[in-house]
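Note that this complex is displayed minus one protein chain, with the remaining chains in position.
Think of it as A, B and C in the order they're written, each chain with its own count starting at 1.
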Amino acid sequence: MTQSFLSDLLTRVAAVGRVISPSADRTPLADLCHALVTGRGEATSLALARTILDRIKRLDAAEKKAFLLELQNRFGPDPKAVEKALAAYRDAPNGVALRALNRATEPVSQELIRRLNRAPGGTADLVALRADLLTMLKDAPELEALDADFRHLFTSWFNRGFLELRQIDWSTSAEVLEKIIAYEAVHEIRGWEDLRRRVAAPDRRLYAFFHPALRGDPLIFVEVALTAAIPGAIGGILAEERPHMAPEDATTAVFYSISNCQEGLRGISFGNFLIKQVVEELRREFETLTTFVTLSPVPGLRRWAESAAAKKDGGLTPAQKTLVANLATGAGTPTDPALAGLAARYLTDPDDSAGRVARDPVARFHLGNGARLERIHLGADDSPRGMSASWGVMVNYLYDLATIERNHEAFATRGEIIASPAVQKLARAGAK
Amino acid sequence: MTQSFLSDLLTRVAAVGRVISPSADRTPLADLCHALVTGRGEATSLALARTILDRIKRLDAAEKKAFLLELQNRFGPDPKAVEKALAAYRDAPNGVALRALNRATEPVSQELIRRLNRAPGGTADLVALRADLLTMLKDAPELEALDADFRHLFTSWFNRGFLELRQIDWSTSAEVLEKIIAYEAVHEIRGWEDLRRRVAAPDRRLYAFFHPALRGDPLIFVEVALTAAIPGAIGGILAEERPHMAPEDATTAVFYSISNCQEGLRGISFGNFLIKQVVEELRREFETLTTFVTLSPVPGLRRWAESAAAKKDGGLTPAQKTLVANLATGAGTPTDPALAGLAARYLTDPDDSAGRVARDPVARFHLGNGARLERIHLGADDSPRGMSASWGVMVNYLYDLATIERNHEAFATRGEIIASPAVQKLARAGAK
Amino acid sequence: MTQSFLSDLLTRVAAVGRVISPSADRTPLADLCHALVTGRGEATSLALARTILDRIKRLDAAEKKAFLLELQNRFGPDPKAVEKALAAYRDAPNGVALRALNRATEPVSQELIRRLNRAPGGTADLVALRADLLTMLKDAPELEALDADFRHLFTSWFNRGFLELRQIDWSTSAEVLEKIIAYEAVHEIRGWEDLRRRVAAPDRRLYAFFHPALRGDPLIFVEVALTAAIPGAIGGILAEERPHMAPEDATTAVFYSISNCQEGLRGISFGNFLIKQVVEELRREFETLTTFVTLSPVPGLRRWAESAAAKKDGGLTPAQKTLVANLATGAGTPTDPALAGLAARYLTDPDDSAGRVARDPVARFHLGNGARLERIHLGADDSPRGMSASWGVMVNYLYDLATIERNHEAFATRGEIIASPAVQKLARAGAK
Partner (left out) sequence: MTQSFLSDLLTRVAAVGRVISPSADRTPLADLCHALVTGRGEATSLALARTILDRIKRLDAAEKKAFLLELQNRFGPDPKAVEKALAAYRDAPNGVALRALNRATEPVSQELIRRLNRAPGGTADLVALRADLLTMLKDAPELEALDADFRHLFTSWFNRGFLELRQIDWSTSAEVLEKIIAYEAVHEIRGWEDLRRRVAAPDRRLYAFFHPALRGDPLIFVEVALTAAIPGAIGGILAEERPHMAPEDATTAVFYSISNCQEGLRGISFGNFLIKQVVEELRREFETLTTFVTLSPVPGLRRWAESAAAKKDGGLTPAQKTLVANLATGAGTPTDPALAGLAARYLTDPDDSAGRVARDPVARFHLGNGARLERIHLGADDSPRGMSASWGVMVNYLYDLATIERNHEAFATRGEIIASPAVQKLARAGAK
């Protein structure tokens, strides 16, 4: 890439506005990135950023991977600046030198991503690009460093302070609603009528977080049922025909589905903020609400139990091994009370093998938020997915504002899994 | 600070919602910051962040300075992590190790600022806090490192991709309009009637950038007059009584005032993006517009000329020294054609002494954007401010989309100051 | 009804706000109406109006009819006032006396309807009430006088000046969109995916008129396809899979479906205003559009032809009689060119028997708007409805702004049916 060539190119980019010039199309993408990040072409930086993002979209999988690798390798920290900053720190190892070292070691790729973000629609394109990167990570773990750049910037950009909570209902645009249908990951929404039951019934609510740069595209949403009691099965909540209740009469808000929408934002956590703000909203609107609780799947129960049953020292009791075997052959039923004990053990025994407090990912999320494992329900989800993941077992996690902080503390610092006495009793019984 | 004390404290914070508990009020602020950034208290992190920001607001100047210093010193990078990352880098000085070193050297203060930002209204409070910090920097230059943290984060948060351009007119809320009145820094807006002349006349426009987290508070705005020719004086543009022109008949858009609104965002640059997007908007709306030009002050002319005249080798010609002397005594007049030559030299001679290309800050801004110094006008601003800064001299910078990129390039890489032939001729004449 | 009883009742209505008091529930509806219209109870007139409207909604069909008859008979003009005004007019038959007579003869029911309209949601309830009334008219033609009161007020309230044109697209709320699905009367919208094809494709538009008092409930809408030529069949327009065209390349706007939404507004005409304003909107947005044309059904063709064929002097030629007979038995096909001639005669021969200019209701609408009957297409709509109404024949009406006024004039005053030369030729051929 000669400087004059690119300079001419950019001049043309500027002159034609957003239209991509043919020569911009022939220049290697990484050269365009270099032009963007070295600040040549300030004047046209938006058009150039747009051009690069459009080019990236048209790459096939192999080309995209090659491009991302080049990005990571070519746009790392500047070695000379690093050496200089290291020398200065060696001479005077103080805070100022450390911060200078921090600046010197910042990969150029971060500045590049920031400049790409300036383009109209840039944020959405970058989130999509990271989604692609995440799918490549398994085969190309060396891209982890570049992913860290994305994660670092996205954590900053998608700060809770920049998110907006919106209630989604029947006055919401079709544009947004069809995204909700598409993104629901836990209990599939079967078309517009099913959606209407979840957002327009008087005793249903749906709340989502949005980011201003992703207008109309939610980040995460939670579905809420207002009920008279803690529910023990998902069927009644999703039923097509069911009596509605006046929301003013409800005592309980049930978070029965939480869906992350943006694959490219994996690892950037909003869920705990969402639940807590929705609790606040609901308390303000309905003073009669006293109980805030989830109705959650137990996605890892069956796999764990079958694996433990197959091992000699998997920790199951002989009765539990029999239970698992019978469930597999159909000789046992998923309403066998012993299954509750097995689930209680799965959820409350620490997962020493992996060095994690709790085995179940959903449990880790809610316990980490300070919720308490409240109840275990058999036959609560007879959908194929529910049966295959947990023989239909579902659980409630209770969000009790008075203890949420103490629970979180106990879980985070001392690895305590907070469960109700009833669940503890089940777990003890299951261990015998 | 004992862990249990703070834990209790935070529990109470959680229970009372946003109300600050009395004990939160007695805990040292930096301890609260420590609690926030170490992630104890996830559950209540919004309430805690809000508490800290409210406490900061109530500090007096000395307390605030002490707090900021403590912030910088106590919340630097973690020394142990830095040592470990350095050792790893020494062992294997590759890209992965470098990126790890970068993460290890990130000051904890950055994460703290990110967490404070989660609170409702956090962004505005942090921008205000940095404004305070900037006023302290002169007497406490050691705070520069902390300021770098703010600058780093604000650059990321106030990325062009997150800004929204809005036209301000008479249908805008009083809330926003009164901020425009307050923020106008170049040509004072004298009350609501004057404002109306600038936003509601058919041949006037006002555009501003907004950030979603600072709803209703503009970041920067530009005032535009639509005219039939390049204007040579500000008086006619600001006149109370003047004929309006139909905007469809205008050929020229004059950017006659650009005001940055947020002191706390100093050094985060939006101006070039603003001007370029407004040019795009105006071209789309009015196809007859062919010329985009500023009418700009020359803020440093008089100070430079008087200082140069006082020096033996200040570089002025004898005639120019006499001119400056006469202007000081009143024997000379600011319409003396020789003043134009003096101004041309001031604006186009490189500023070798300070290692800068151009002496004048406004010139540096527009030339850096790729504009061309087009014309110099005597007697163009007879306000006290205009007379005291530049003996009433104003200039036009021309934004010509066909050459903007080449101009920027020449200025940024080769230090060329791009001026029209007429201005060049004036400069040559002034140098004789 | 004693005055004191009602007075007490109303006091209670006032005290409880909008809740209907038990005694209000027992009072005869017409007595409540009397209380409302005699102005006793100004203070509570909104609550009383709301009460009455709610009561009306709960009436069954027979009760409602009885109520409407009582309304008409009890709330006619005041006989005494009429006699007085008549006497005055006899004494001095001038304009002032005439206007006084007009006021005296105004039925009290009109004032009653106006007062009912004051209640929140009153307009929607009154439109629904008239829809009920219209269904009763056939069996109870004596209600025609009351219907005239509704029509008189609705014509005033739904004046074109109060209507708002809105483009409906994929950013519109689900609430409005589902009404569009429900109201489409010409070419059924088969669910949300079909709707999306009609409002979100780049070469499709849907515009509707709304009234501020019926927020979210359209009055009438028109669906538009942007095409490269005048289409000859509906199938290609409604096809699930079809190539889209860039709207900037279109030359022709096709109004392929117009649906009235509010049965209760029958006879209040908006269609001509809608088409003309949409033509204006489209011309403003797309300068390349030169042709504005409908693709319309011919709803009365088959019934007319079969009836005429059955009569001795129905006016059909022997060949046409044979054609009709063969179409009935399946021996003929709807692509027989002779069918075009038959359709041309149906559409262009004056309908002397009924004293109407044109036989076909859709023809009357568009010709009355000043459009010209442009083309006749065979096999243009093979849906069951299209086949049963017109053997699949459809036609284009052309809206040509240069002749629209002259055409309207000719149709309205001289009963001329304006058709293109091609259609005229077909009609002449068909008559032989």
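Quick note on the criterion: a residue touches a chain if its C-beta (ideal position, glycine included) is under 8 Å from a C-beta of that chain, and two chains touch if they have at least 3 such contacts.
Small disclaimer: the values here were computed from a predicted structure and weren't measured.
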Note to self: Given that one chain is not shown, what are the shown chains it touches?
What the structure shows: B, C
Notebook entry, point to check: Which of these, C:Thr27, C:Asn272 or C:Thr333, touches the one chain of the complex that we don't see?
Noted result: C:Asn272
Notebook entry, point to check: Hey, which of C:Arg118, C:Arg166, C:Arg266 or C:Arg364 is the one touching the hidden chain?
Noted result: C:Arg118
Next item on the list: Touching the hidden chain in the full complex, which residues of chain C are there? Just list them.
Entry: 7, 10-11, 14-15, 17, 39-44, 46, 72-73, 76-77, 82, 86, 95-96, 98-99, 101-103, 105-107, 114, 117-120, 122-123, 144-145, 148-149, 152-153, 155-157, 159-162, 164, 212-213, 272-273, 276, 280, 368-370, 401-402, 404-406, 408-409, 412-413
Item checked: chain B, residues in touch with the chain not shown (by the definition above) -> 170-175, 177, 191-192, 196, 216
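In the analysis below, only the chains that are shown with their structure count from here on.
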Notebook entry, point to check: What is the shape of the graph in which nodes denote protein chains and edges denote touching chain pairs (line, ring, star, complete, other)?
Noted result: line
Notebook entry, point to check: Among the chains, which has its CA centre at the largest distance from chain C's?
Noted result: B
Notebook entry, point to check: Between chain A and chain B, what is the gap in Å from one C-alpha centre to the other?
Noted result: 36
